[in-house]
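A single protein chain has been omitted; all remaining protein chains appear in their positions.
Entry: chain A
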Amino acid sequence: MSNKAPFSINFLGIRRLFAALSIILVLGSIGLLATQGLNLGMDFTGGTSVVAKGENEVIIDDVRSALEGTPFEEATVVRYGSPRDISIRVPTLNDMPADQVGPRLTEVVESKLPGLKVQQVEFVGPQVGDELRDESGLALLMALGLMLVYVWFRFTNKFGVATVVALLHDVIIVLGLFSLMRWTFDLTVLAAVLALIGYSLNDSIVVADRIRENFRDTRETDPEKIINGSLNETLSRTINTSFTTLLVLIALFFFGGEVMRAFSEALLVGIAVGTYSSIYVVTNMLFLMKVDKQDFIIPEKKEVDDMP
């Protein structure tokens, strides 16, 4: 077994260190999510946002002072991609009909700041925001639930638990980072997190499959050696599959424009964490549950269509 592995890294030597790191990161993320939560985007909170383009660079402070004395004093003004673009976000106001904010804000911006042209208006009513928030939470739970079911059918208990824990680990850390950095969490980020749920599981399955295969096939009895060998054997595919995906995400991050930035951020972080967790979280969980050869005395898996 060990002679065919292209690498011979002793992954498990420092597994306790990484176990501690993972626990700290997950607990820290949960703490952040519980105390300050996510910086939810307009899709989920409701409100109005306007994107305007100037002929030259737009000075944010100019925009802020132009809004002073208007009902939109509380607006958040940020750069939107290029220096010529700004985004103005207004929460649902109490003294103005929600659907009137966009037209009135557009009027204020275009009349007070000549040269600025409104390019995009988005308004999400409070009830729509609430619904999207509920539906998205439900979608997240449903995705996790279905993955659980899938893994349940796919693996024996210990492997199933290990991969699901790795999955939760990845999702919680990504959400924790969004909370820590106060990055806006909107529908496109939710899409990224869901895509991550699918992706993160794959990575773990590749590793778990090999560990299981080696437990069945070799005469080696020391679980540590079997697992370490498996990790080395699968290392290049673990890295390469993540790397190709990271390549396209980097392209999206730099060229995909403002809409795609948060999306690619979430997936970039998620896939990096997912690659790490497929090596360390899965194996640490297996050790924790004291996996050994006894777990693999199960009937042979049915042959899948072996000719693609």
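What we mean here is this: contacts are C-beta pairs under 8 Å (C-beta built on N, C-alpha and C of every residue); 3 or more make two chains touch, one makes a residue touch a chain; residues count from 1.
FYI, contacts and distances are computed from a predicted model.
Enquirer: Between "Protein translocase subunit SecD", "Branched-chain amino acid transport system ATP-binding protein", "Protein-disulfide reductase" or "Ribosome-associated ATPase/putative transporter RbbA", choose the name on the UniProt record of the chain that's been left out.
Expert: Spelling it out: the chain absent from the display is recorded in UniProt as "Protein translocase subunit SecD".
Enquirer: Where the complex has a chain not shown, which of A:39, A:70, A:202 or A:218 is the residue touching it?
Expert: Hidden-chain contact among the options goes to A:202.
Enquirer: Out of A:12, A:108 or A:190, which touches the unshown chain?
Expert: A:190
Enquirer: With respect to the chain omitted from the figure, which of A:33, A:51 or A:272 is a touching residue?
Expert: A:51
Enquirer: Which one, A:45, A:214, A:245 or A:284, makes contact with the chain that was left out?
Expert: Residue touching the absent chain, from the options given: A:245.
Enquirer: List the residues of chain A that touch the chain left out of this view.
Expert: 4, 6, 51, 53, 92, 94-95, 97-100, 102-103, 117-128, 132, 135-136, 138-139, 142-143, 146-147, 150, 154, 187-188, 190-191, 194-195, 197-199, 201-202, 205-206, 209, 233-234, 236-237, 240-241, 243-252, 254-257, 259-260, 263-264, 267, 304-308
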